[in-house]
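This report concerns only the one structure given below.
One chain of protein is taken out of this complex; the other chains stay put.
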Amino acid sequence: MDFSTPEHAGPPGPSAGSGGRRAAGRGVAGRLPWMLVLPAVAGLVFLVLPLAGLLIRAPWPTLLERLAEPHVLEALRLSLACATVATACCLLLGVPLAWLLARVEFPGRRLVRALVTVPLVLPPVVGGVALLLVLGRRGLVGQWLESSFGVTLPFTTAGVIVAEAFVAMPFLVISVEGALRGADQRFEEAAATLGASRWTVFRRVTLPMVMPGVVAGAVLCWARALGEFGATITFAGNFPGTTRTMPLAVYLALETEPEAAIVLSLVLLAVSVIILASLRDRWVSAA
Amino acid sequence: MSRRLPRWAIALPVALALAGLSGCGSGEPAATPDAGSSSAAGGGAGEVTVFAAASLTGTFTELGKTFEAAHPGTTVRFNFGSSATLAQQIVQGAPADVFAAASPATMKTVTDASLAASPVTFVRNKLQIAVPKDNPAEVDELKDLTDAKVKVALCAEQVPCGAAAVKALDAAGLKVTPVTLEQDVKATLTKVELGEVDAALVYRTDVIASAGKVTGIEFPEADQAINDYPIATLAKAPAGDLAGQFVDLVLSQQGKDVLTKAGFEAP
């Protein structure tokens, strides 16, 4: 939404000038440009074909039987729970971080912004090792955590959440920062003239206005956390019930039983597609 | 064993290969031939493509150089990885000349598909208890791993070192509750090196390769769980004779020397 031009605030009827302009902008009809459509279709095929491969190779006759195995449900439940909690953590820390990057001038901001994206470019396994070096039992912070609070993160479900949040947070931060930069800051000024403190401005004006960006970021973040493998297995290890999420189960199944791996992958895919699609519908209709 | 590469150089390529799995929200089917595989270049006359278990990275790299020196103009390309993954890649048509697996089971995947005949066991590997250098939990025998206070890492049962660990523990009649079941032996070893666990069951070769970062403890039950490494030329080997010549080198006295120095046992 763009409120910077007065036309948008004007009445739809009498201001013929703006109405005409809008109508003209929408009225580009005619044939679809194949220069765009062909690569678009090719891109779609490229993305969807591997999924088709999974579906074709799936051992349909034994599918239900395999699904009913307790360890599958256990891994699925763990995956969903960890990805959701990790996303919540990312929201708690990532939205303020995005706000800081978008709204506060401070020396070295460009560097900080680059650092935020490090987990994106870092191979997840390396990220996992890095987490071990910091939060592990003998890590810089982990040592202190254990001696002071008796808390160790590796090999625990909390460790899975830490690894997933580490890898997924940049998706949220980048998305929310973009939304914040796109938002018209004059609304925040208007709120200030009405007596809103900066926190109130953020909570009651900024956040609602960038909510679509926050939701999009959270969805990306959740999806990334759900599929997280490298950092999780390296930092949190792999033990059924506590740290073996679906991707880890898929990987191990691949070692001995590729068919089981396909089943697990399909379950993960189906669940995530259902959740994301329903979320999206809700948001599109709400907006 | 200073000839071996530093541990990161070994752990990272393996790790990076695994990392590929994490990007897509689910495991890829094994049907995808490894894009990083050098064999994609095709089997030129002077090129041998060897798929070998990750635990052979150091020794085979050295043997590859020896082979290249003995056959001027020839290049040996390696694809190191989990034996199971490599076997899947071969079954799915990856153009390999030689397959050296860390277990007879993974070799069987390939022989069952009639892609290789008459594999030969060229080395055996034995488990050791690996503990951090300062051995904080004071582990000195297999029974110590059953103590609840001792954090233990094992390989997952699905990978050869995990299967061997289960066999050894069963033979000793011990029940160990590990904190983690790692996806491969290098990852297991890393947990010991970083001190995240107090002990792990890994191969003797891995302890030696860690160049003093961990301490290896022999235990008698290891003899019950010895791992055979089979090697075979592949039926459709693009390199033809060169493939057989590479296997010959591995089986030769020179090959044995390199392998035993790294901690492998002769079959």
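The letters A and B name the chains in turn, as written, and every chain counts its residues from 1.
One rule holds for everything that comes next: contacts are C-beta pairs under 8 Å (C-beta built on N, C-alpha and C of every residue); 3 or more make two chains touch, one makes a residue touch a chain.
The rule is short, and it goes like this: contacts and distances are computed from a predicted model.
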According to its UniProt record, the missing chain among "Carbon monoxide dehydrogenase", "Transglutaminase", "ABC-type quaternary amine transporter" or "Circularly permuted ATP-grasp type 2 domain-containing protein" is "ABC-type quaternary amine transporter"
Counting contacts across the entire complex, name the shown chains the missing chain touches.
A
Which of these touches the unseen chain: A:115, A:190 or A:274?
A:190
To test your reading of the contact rule: which positions on chain A touch the chain that is missing from view?
1, 3-6, 8-15, 184, 186-187, 189-198, 200-201, 204-205, 208-209, 211
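The rule is short, and it goes like this: only the chains that are shown with their structure count from here on.
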Taking each chain's mean CA coordinate, chain A and chain B are separated, in whole Å, by 36
What residues on chain A touch chain B, complex-wise?
50, 53-54, 57, 123-126, 129, 132-133, 136-138, 154-155, 167, 223, 226-234, 236-240, 243-244, 246-248, 250-256, 258, 261-262, 264-266, 268-269, 272
Considering the complex alone, what residue numbers of chain B touch chain A?
12, 15-16, 18-19, 21-32, 82, 84-85, 88, 151, 153, 156, 158-159, 178-183, 187, 190-191, 194-196
